[in-house]
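Quick notes on the structure that follows.
In this view, the complex is presented without one of its protein chains, the others remaining in place.
Which chain is which? They are A and B, in the order written, and residues in each are numbered from 1.
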Amino acid sequence: MGVRVGKWLCLALLGGLVTPLAQAARIGEITQTNWQSQAIDFLTFSNPAVMHAIFGSLFLGTVCGLMGCFILVRKLALLGDTLSHAVLPGVALGFVWNMTKDPVAIFIGAVIAGLLGTVMTQLIRQTTILKEDTSLGLVLGGFYGIGIVLMRMVMNLEEGNKAGLDKFLFGQAAALSRGDVVVMGIIAVVTVLLVYLLYKELLVTSFDIAFARALGLPAQWIHYLVMILLAFAVVVALQAVGVVLVSAMLITPAAAAYLLTDRLSRMLLLAALFGAGAGLVGAFTSYLSTGLPTGPFMVLAATGIFIIAFFFGPRYGLVSRIMLKIMRQRRIQVENTLKAIFQVRERGGFKEEGVTLSDLAARRNVDGRVIEQEVRRLERGGFALIEAERLGILERSVFLTPRGWEQACKVVRNHRLWELYLTNAAKLQADHVHEDAEIIEHVLGDDIVMKLERRLDFPSRDPHGKLIPGQKDMERGFILSDEVNPVEVLP
Amino acid sequence: MVSRTIDGTKIESPLPLEIHDLTVAYRKTPVLYGIDLEIEPGQLVGIVGPNGAGKSTLIKACMGILPVSGGAVRIFGKPFSKAARRVGYVPQRESVDWDFPVTALDVVLMGRYGRLGLFQRPKATDREIARKCLDKVGMLSFEDRQISNLSGGQQQRVFLARALAQESDLYFMDEPFVGVDAATESAIITILQELRDMGKTLLVVHHDLATARTYFDSLILLNMRLVAYGKTEDVYTMDNLQRAYGGRLTILSDVAAVREEGK
Partner (left out) sequence: MIPDFNWDAVIYETWQFDPWGTFQIILMGFFVAGSCGLIGSFVVLRRMALMGDAISHSLLPGIAIAYLITGTRDASAMFIGGVIAGLLTVLLVEAIHRNSRVKVDAAMGITFSTFFAVGVILITAFADHVDLDADCVLYGEIILVPFDAPVRWFGVPLGPESVVQMGSVFLGLLVLIMLFYKELLVTTFDVGLARSLGLSPQVFHYGTMGVLSLVIVSAFEAVGAILVIAMLILPPATALLLARRLSHVLVWTVVLSALYAIIGYHLDVWLNATMAGTMVVVALLIFCVVWMSTLVCRRWGQHAAMEAMESVETLT
């Protein structure tokens, strides 16, 4: 597990680094800075602003990753978006408090505004006919409008213009002060602690709230806690990512983690890592291109991670699933060819060891080129050998290796056992069972086969009277003669 | 109160469930009205009634999941909030998000949360109990599977295992047999009967009137009001069923008629 996470992180960082670097180079040209020296600056921490940017990004990435998981599993995506827009008036008022960019004042203002917006959404939904999406959109736009007006009013003032309040719209990690980073750090620690301590309460209320109430858990309080932590997450990310794009930082790293694991605990861990990674990459890229806001770069880095997880996730990634499907189809085809070889030999009473490709092609009902491909595949898998001497490929014979023989016997056994089961236990007609068995023969596991054999009382023949290969036949290898001795029954 | 004599001493213990004049309303429309019930311990009770009769509402109101507009519910003599530990719950399966990142074992482990304090983590003993409960329902080999990779019957068994892990004395179950194959259904009813034999009390909302007759010791016939409650053979009469289901009986008429003939 640790190796896998490490692998993903490296891949993600790599992917996330290459694209912005390339872009940074281009942007560097435009803004006429030497990006190499800037990069060295960044990586050697020679600038305190850089330290702030790095730690700030780590904190915000972690918090957004963690809370993003709860947004995803509690289906709060639109709420997250609303919250992130609704904090703007709070930010403006927080600034007005002291006429400076006081991190604590801004934090408090933003949290209050955010929570006010959430409460208003709830009230609108409960007291009017307006539905949830409407009330969320309403608060989102309305509060944002108030925020914009307040911001412009602030910027009209002399002191206001210098405070860099407009940086809050798209984010600027370089503008993080020490005070900002301290506040972000405290929020990050509090969030991580609460999520860790209250993990099981959060888990069960997210998964099955009726059961949580039935357990006697304070489900409503947990909901309020999630809202508050969400508001915190938004505020933490505010300065670096900007009001508009915070919701992306909340959803995207968590969505990437969602695609990589089956357990919430691992999802939380991965999301925090991805968030921190995206934050770092975004800060780095934005640092290289002075004057450009940080928010969009962090979002793009996070999306890059998501794209990698979406396509290459080991279990749920698109590419992996397609490859699995292809591999499965190959396996089925190999097994069908093996089965055909068995059947041709059986038709000849198992007197001949080899089967000519032309006979095989006839049995499989395919043309020569296809059968040659199939048989070569068998060869590569170590299931068969083709004799090399004769001229035409179709006149040559193919011989099964012990491994190939065993596999062929298994497939035939599965097919015939299943047919017997369907005719006996499910009372189907003997001529109705073939297609079903054609599918099932490839997927029966050994434990089910054992159960079937026991249930059918270790049969020797299928509904059509053909032999069902047993363990001894597989071990015997090439020789199996009907007259010499019928299949022995396992004890 | 239930009184028993043990070793010559009379012991009185509160009933598992006492419902007095319960009314539950949803936005001004009553869904349940004036319900009175006293359930004795050690019974397998079926709750049946037509759609919208308030069957799910009844058990949810008992557990405080839905707000109560009038009347009172006592579980072992206490309000639910004080007695939650003694109550187990299997909710309806349709409200679950199957893509949630949890495995079968994670789900069953949730059943132990009621016994853990706010900041406590499940201990090794909790995991052991969870695994035992999974084994009891025959799902131990699936403990690491994410729940969407299970069949309907398997999912239901996992949720039953969760309720078992709660180690309760009173169980509420909401339509546990819906969408479940015959083998799973008989496995579940066997487990329920075992629980009953151990002295537990079970209230099960059931969707199928025909099987209700054979599965349960007692029946609650519900249609917003309490139509009847008592031993199954006493309650399951044509008269009661007509009153509960209105004109909506179809094969029931045949079922009840056959019963009448058999008497």
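Operating definition for what follows: contacts are C-beta pairs under 8 Å (C-beta built on N, C-alpha and C of every residue); 3 or more make two chains touch, one makes a residue touch a chain.
What you see is a predicted model; the values in this text were computed from it and never measured.
When the full complex is taken into account, the listed residue touching the unshown chain is A:L245, out of A:A175, A:V226, A:L245 or A:V375. Of the options A:G295, A:G354 or A:G470, the residue whose C-beta touches the omitted chain is A:G295. From the options A:I146, A:V182 or A:I332, the residue with contact to the chain not on display is A:I146. For the chain missing from the display, the contacting residue among A:C64, A:V91 or A:V154 is A:V154, taking the whole complex into account.
Listed for subunit A, the residues touching the missing chain in the whole complex are 27, 30, 72, 75, 77-78, 80-81, 85, 96, 124, 127-131, 133-138, 140-146, 148-154, 156-157, 169-170, 244-245, 247-248, 251-252, 255, 258-259, 289, 291-293, 295-297, 299-300, 303, 306, 310, 316, 318.
The criterion applied here is as follows: only the chains that are shown with their structure count from here on.
Listing the residues of subunit B that touch subunit A in their complex gives 60, 63-65, 80-81, 84-85, 87, 89, 91, 95-97, 100-103, 106-107, 110, 113-114, 116, 118-119, 121-122, 144, 146, 162, 166, 172. Interface of subunit A with subunit B (complex): residues 73, 197-201, 203-204, 206-208, 210-211, 213-217, 258, 261-264, 266-267.
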